[in-house]
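Here the complex is missing a single protein chain, while all its other protein chains stay put.
For reference, chains read A, B and C in written order, and residue numbers begin at 1 within each chain.
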Amino acid sequence: MSLLIPGRIADLVLFLIFCGTILVLTLQASGGKKFELKRKLAALDAMPEAIGRAVEMGRPVHYTPGGNPLYGVRGTHIQMGLVISGYVARLCARLGSKLIISVATAEQIPLAEEIYRGAYIAEKVPLAQPDVRFYGKGDPPFGAGCIETIYKERVAVNMIIGGSGSDFPIIAEGAFRAGAFQIGGNANVFMIPLVVASCEYTLIGEELFAAGAMLSEDPSQLAGIVANDLSKLFIIAMILLGVVLMTAGNSTVLQLLKI
Amino acid sequence: MTSYDVALSLLASGLVLMILSFLYRESGWFSFAEHIVVGGLSGYGAAIGIKNVYYQGLTPLAQGQFWYILAIIAGLLLFAGLFKTLAWWVRVPTAIMIGTGIGLNMRAAVETQVTAQLIDTVRSINTASLTTNINNLIIVIGVCCVIMFFFFSTESKGALKPVGIVGRYFLMISLGSSFAYAVMGRTSLMIARFQDLLSYPNYYTIFLAVALVLYDILKQRKTS
Amino acid sequence: MKLETLLKIDSRWIFLAFLLAVAIPIIRPIGLPLKISENTKQVYDAVESVPDGGIVVLTPDFSYDNTGELLPMLETFLNHLFTKNIKVVSVSYYGAASPLLMETAMKSVGLETYGKEYGMDFVNLGYIAGDETAVAAFGADVHALVKVDHYGTPISELTIMENLRSAEDIDLEISLSAGMNYPELYLRQWQTTFGTKVTGGSVGLIYAPLIPYISSGQLLGYLPSMRGAAEYELLSRKPASAIVGMDSQSLVHLVFIAAIILCNIGVLGSYLKPEGGEDET
Partner (left out) sequence: MTTVIGKKEIPVIIVALLSLLMIVPFFINAPALNSMSTEVQRMLVPIAGFALILGGLNVTLRNITKISKRSKDWQFSIVLLATFVFFLVVSLIPSPFFENLYTMAYVTVLGKVNEAVMALIAVFMATMAYRGFKIKNFETLLFTLSCLVVMIANAPIGEAVWAGAPGARNWIMDYPNMAGMRALNIGIALGIMAYGVRTMMGHERIALGDIEIKVKKE
């Protein structure tokens, strides 16, 4: 029995290349090398302004990382949503806005509360109890519950950033009818079109994952994004090489990918 | 149909209409139905939770799979958040779930989202049919341009600018068509609801709902 | 009338148009034309080509969230299967709700109407936990994995199960799935090992990623959502709920198209307006 699994060797090699690039650049960043990103995300710049407006209106901000479990197929999307919730919570604490976080799966409750509380401690703002709400198992109670919360609390800004599934249209439209300003972020290819059609500012696909690192402004996190750009160049080069060879009647790249 | 079935059926369609009443406006009716949904499914969820703990956690433990004690401890630590002094410990069970999530996502990402996609992208543009050649070229150009559109470390100017623009165009076409595809399946759910609502004895509730909405419209006319 | 007013239609009018588009054809079917696609014919032929007395395994891998799309399809398949001399075994790997949905479908189809008998021509084996491992185990040795049916009857007492020992005995697998991995499970575990033929249908959302399997011939056609079910009903000459839904589908799509066109006429209006914010020169 060989150590490598046939059919997954190419996957392993690509995996090691991608992770290796990220690892090397991150270590370089820890060693003091500076990385700079040229492309800015409008959605992140819009956040403070939106929250500021909510403060002026005296109405709360509603945030949800979306309806999937922490450890499932879209686990990392949800986790990224929770990471961004940390920055939103800090902004809310700093600007003095009330924040409500709705979670769709129960195991997110303690983590969301911990992040919420931590953000207020970091900003040195007193907080009695983090307002994290859970509504029940599955998308229907989550969607209906979020609408109810948005209406009853007269939410001014609604952010749905993370791994929303079919709960997205319900919450987004409910918030629109309540007159809330919306920022959406999603990396679920089925839901991205709805995000683009319904939100003022969006973080789509990879931008969601880059957003966390950009908000941290920590060079070792930014390094990961730069490393991904290098990996993308590698992928494009591989596609072009493969296509040129295939056109010439040589399927080496294709065969290599299938190992 | 017994009178019992009729009553249940009327109850169900009444609640369904209360949910749909949100389309007209947010009201106490919708709130009522929403509270039923939330109460029902969190109760059901808690029951499922207890069952899962019993059958998948305590039963294997009782059968001698001692390592399940770790799962039980981790599960109990989730409740640490209820006590301010112990709150830190919720990070342990969440770290377990986050670690598994990251691992599962990372291992699936390369195979399904990269390798499989690359295999299908590497196509010949020198086949016998001209249309196939053009179509294959569209895929190659499209994939490369959209990847370039998501570049973060370089500014989109000079030679890169048109690439980014073409990428954006491809992205827009694909998002528009995906939106249209999502409509079909979602509509079926509403059709099924209405087939149910328009059958005996449920249609009586519709008359009632329409009457209520008309009354509300008239009342609002008067006040305004 | 100013064209810009079209930009500010109260969303409730759109909702009303939508609901009417759904409701009217249900009350009074219009019978808009429907063309049967090649793909649906393929599914129909696959079922037709099951030999006399053959065994079909039907796996309803969905839950209550998807009944709107998949229940009509399940009923259509059952209606077609029971008109022929085919034994139907139902089993699910999705969740505890699936066998209950199978019961619902059976209630509306009715075994007696076709002169069939439970245990002879049909059996509901219920839900089996364990996902892929369970599918593999079922394929290797049915009797080792399953001991009783959904109602607790030992399967040794059911005559239908005598001829079903492993996936080799399955003449056709019909998978109705709400998750993309389900048809893939049967392809991986049963088709590659035992050469089982696989067909079925899925919800609209996961249909697009399955198309490659159809074009490669691994799936013998696959029905997309209610549309597929409606075409199938037409083919098997058993018009039921899905075909009624098709008129609604058509009208709803028209509402969407109209909404998009109306708002763009409004946009055009705001450009043509002389003192408008956007200066067109």
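One rule holds in what follows: contacts are C-beta pairs under 8 Å (C-beta built on N, C-alpha and C of every residue); 3 or more make two chains touch, one makes a residue touch a chain.
This structure is a prediction, so every number in the text was calculated from the model and none was measured.
Trainee: In the full assembly, spell out which visible chains the left-out chain is touching.
Mentor: Displayed chains contacted by the hidden chain, ordered by label: A, B, C.
Trainee: Out of B:T100, B:N133 or B:T154, which residue would touch the omitted chain in the full complex?
Mentor: For the chain that is not drawn, the touching residue is B:T100.
Trainee: Looking at A:F35, A:Y63 or A:F134, which residue reaches the missing chain?
Mentor: Going through A:F35, A:Y63 or A:F134 one by one, A:F134 is the residue touching the chain not shown.
Trainee: Have a look at B:L86, B:V183 or B:L218 and name the one touching the chain we're not showing.
Mentor: B:V183
Trainee: Suppose we count only contacts with the excluded chain; which residues of chain A make the list?
Mentor: 1-5, 8, 11-12, 15, 18-19, 22-23, 26, 69, 71, 76, 79-80, 82-83, 86, 90, 105-107, 109-111, 114-115, 118-119, 121-122, 132-141, 143-144, 152, 166, 169-170, 172-173, 176, 187, 189, 192, 194, 196-198, 204-206, 208-210, 212-213, 216-221, 224-225, 227-228, 231-232, 235
Trainee: When the complex is taken as a whole, what residues of chain B touch the one chain not shown?
Mentor: Its contact residues with the unshown chain are 8-9, 11-13, 15-16, 19-20, 22-23, 28, 31-33, 35-53, 56-58, 67-68, 70-72, 74-76, 78-79, 82, 88, 90-100, 102-107, 109-110, 113-114, 117, 120-121, 135, 138-139, 141-147, 149-150, 167-184, 186-187, 189-190, 192-193, 196.
Trainee: What is the set of chain C residues that contact the non-displayed chain in the whole complex?
Mentor: For chain C, the residues touching the absent chain are 9, 11, 14-15, 17-19, 32-35, 37, 64-65, 67-68, 100, 104, 208, 227, 230, 246-247, 249-250, 252-257, 259-260, 262-264, 267.
Operating definition for what follows: only the chains that are shown with their structure count from here on.
Trainee: In terms of Cα-based centroids, which chain occupies the most central position?
Mentor: The most central chain, going by mean C-alpha position, is B.
Trainee: Between chain A and chain C, tell me the centre distance in angstrom, where each centre is the average of that chain's C-alpha atoms.
Mentor: That gives a centre separation of 33 Å.
Trainee: At what distance in angstrom does the C-alpha mean of chain C lie from that of chain B?
Mentor: Result: the chain centres lie 19 Å from each other.
Trainee: Provide the C-alpha centroid distance between chain A and chain B, rounded to the nearest whole angstrom.
Mentor: Centre separation, chain A to chain B: 15 Å.
Trainee: For chain C, what residues touch not just one other chain but two or more?
Mentor: In chain C, the residues touching two or more other chains are 205.
Trainee: Tell me, which residues of chain B touch at least two other chains?
Mentor: 182, in rising order.
Trainee: Touching residues of chain C toward chain A in the complex: what are they?
Mentor: Interface residues on the chain C side: 11, 65, 205.
Trainee: Report the residues of chain B in contact with chain C in the complex, numbered from low to high.
Mentor: 20, 23-25, 120, 181-195, 198
Trainee: Would you pull the chain B residues touching chain A in the complex into a rising list?
Mentor: It is residues 19, 22, 26, 30-31, 33-35, 37-42, 44-45, 48-49, 78, 80-81, 87, 90-91, 93-94, 97-98, 100-102, 104-108, 110-111, 114-115, 118-119, 121-126, 136, 140, 143-144, 147-148, 150-156, 175-176, 178-179, 182 of chain B that touch chain A.
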